[in-house]
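A single structure is presented below for examination.
Chains shown are a subset, placed as in the full complex.
Chain lettering (A, B and C) follows the sequence in which the chains are written, and residue indices restart at 1 in each chain.
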Amino acid sequence: MKFLKKIIFFYYREYKLNLSGIQDILTNIIFFFVSIFIFIFSIGPDKETISFIGVGIIWTLLLLSSTLSLRKFYQDDFENGNLLIMHLNGFSFGFIAILKTLSHFLFVQVPFLLSIPIACILLNIANDKLFFLFASFSIGSLILSCLGSISSSMNLMNQRNFLLGSVVVMIFSVPVIIFSVGIINMEESFNSLLNILFGILLIVFAINPWASGLCLKLSLENN
Amino acid sequence: MIIVKDLTVERLDKKIFENINLSLASGNITILKGKNGSGKTTFLKTILNLIVPSFGSIYWKGKLLRTNLYDFYNNVTYIADKTTSLTKLNVKDNINIWKKIFLSNINDSQIEVALKTLKLENYLNQKVTTLSLGETKKLELLRLIIENKKIWVLDEPLSGLDDDSIELIKQTFEDHCAKEGSIIFSSHQNPGIYVTEEIHL
Amino acid sequence: MKFLVNPSKFNEMSDYLFRPILILSIILFAIGLLFSFYLSPDDYQQGSTVRIMYVHVPSAWLALLTYAIMTLYSILALAFRIPFGFIFNTAVAPIGAVFTLICIISGSLWGKPMWGTWWVWDARLTSVAILFIIYLIIIFMNLSFENRIVREKVVAIFILVGSVNLPIVKFSVDWWNTLHQPATISKLSKPSIDPSMMTPLIIMTFAFILIGIAIAILRIKTEIISRKSYLS
């Protein structure tokens, strides 16, 4: 019970920090749409081409939004000592990492997920692809959140080699993304491919609390 | 409750302090003194198991601290030397978040009283960035009341405060000790707070 | 005409006008709906989907009109230091956004049977979408900037700069060869002379205008009240 409450209140805090109200979520969504606009303006309004690369656009924007917010991942809470205070109040580092990862998913990726159906209309993506897009997208974005958590916790340490490490982790996301983008166009073998993606998710999700937790601990020690 | 034996801490292969002993019973106040860079903050962080000492050991309720960590954390409030309130939010939001995330058993009227004695009651809707230095510090110290734990570990709690507030803190300390709490704090000046032990680093 | 720039005069005037406007708008709206659903003929090509026009066109016009008026008030507020302009802009922006949204949604609903898709990237639709986003940005700026004085000026400047988009919306069909215009004109050129379609369109337009004014009055009044402290 106490445990559950802690989790709930953690998200209350994250919510307060991330959103000052509904307008922030809406701004996220607008950002998404404006980015789509920009793509279309620069690529040209040709219907065929647009529906052709529509999935690519959506994925790029997902990637953008998650890298865009990586700096906030732990940095703020680390610098103002909140990570420490939470740890002292019974959140183990690994647990914080899990909660933070999900919070990143919730507050950054989900708004995008919700706007995908409309984006599909704008981008002329066939309706029957929507499900595939959704499935691969949600799993893929969780993977990105986990990798982002590891990379940005590494970033907290002030040693050079860790800085490189965080970049390396980012590079790991390349195959994942390419894989997920590919999935959508292979409807026959979709399920088995999705399983593989899911497997990757399980692996990073299992590594994440351990790796991020360790990095958090080490960086607090050196601070 | 806390016993520190022969604590030695090194950082970047530089010895910060050596062979420090301490025993903090309930009802005690310990002050930590020392020059800038003598390792007061380091000592407090070591007690909180945030820094691994190179030598010596720390006991909590007779057991090694490391084996008994979360029970210890359930009993300790740490006020760092910098402020941890969320500067983008206003005072009320900060208090609310603290109350919730620390699962505080303090009710609202008690917090209101504390706010009033700290003279913060008019700033509830002001963002923390726009508070004055001392006001931010007082807001930080409010955590002592909200968390309501037995052991207080405070890093320079008095810096930036005016005389009235220091007097208030002094009283709060005395009340806390009377209620079997214990306090360890670092400070450069001691304006008449009665302490049971003084440690020089 | 002072009530158009002076808060207290506006308050007095709107006290007289609000009720009649509200009643009139409801009546007009009812008549307009009656006309557009029962008393106007189906289009010989579009069938009954043409009835979407009675919502689509008035809302489109009003979306543009609202923005144009906001631009005027921004100039007034910035150049002549009339604070009522800021009040007006803050109050009216959401109304314009709603009209734009209605225009986009009705247009999409119309577009599905007519063009076969909900959305195409032609100049008119794109510029309307941008108009909508500009409205939203104005609203969010109003919500998220803390310093009132700065906020008002920034928003007013933004409105001015954004007004570049208006002529693009209006004339995009003339400037570029787009899907929007041919589809409408070619099929409506004959019926648009037809009074049986013109009447409901005009009635609906007036109904929309009056409803817009009624809501605007309410919003402006609340806005004035919330700023009492510095206006007086």
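Methods note: contacts are C-beta pairs under 8 Å (C-beta built on N, C-alpha and C of every residue); 3 or more make two chains touch, one makes a residue touch a chain.
A quick note: this is a predicted structure, and the numbers were derived from the prediction, not measured.
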item: Copies present in the complete complex, per labelled chain; value: A x2, B x2, C x1
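The working rule: only the chains that are shown with their structure count from here on.
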item: Chain pair with the most C-beta contacts; value: A-B
item: Cα-centroid distance, chain B relative to chain C, in whole angstrom; value: 58
item: Separation of mean Cα positions, chain C and chain A [Å, integer]; value: 38
item: Chain C residues counted as touching two or more neighbouring chains; value: none
item: Of all residues in chain B, the ones touching two or more other chains; value: none
item: Chain A contact footprint on chain C (complex, rising order); value: 108, 117-122, 126, 129-130, 133, 136-137, 139-140, 143-144
item: Complex interface listing, chain A residues touching chain C; value: 20-21, 23-24, 26-27, 30, 33-34, 37, 40, 45, 47, 50, 121-122, 124
item: Touching residues on chain B, where the partner in the complex is chain A; value: 48, 50-52, 70, 73-74, 76-78, 80, 82-89, 93, 97, 100-103, 147
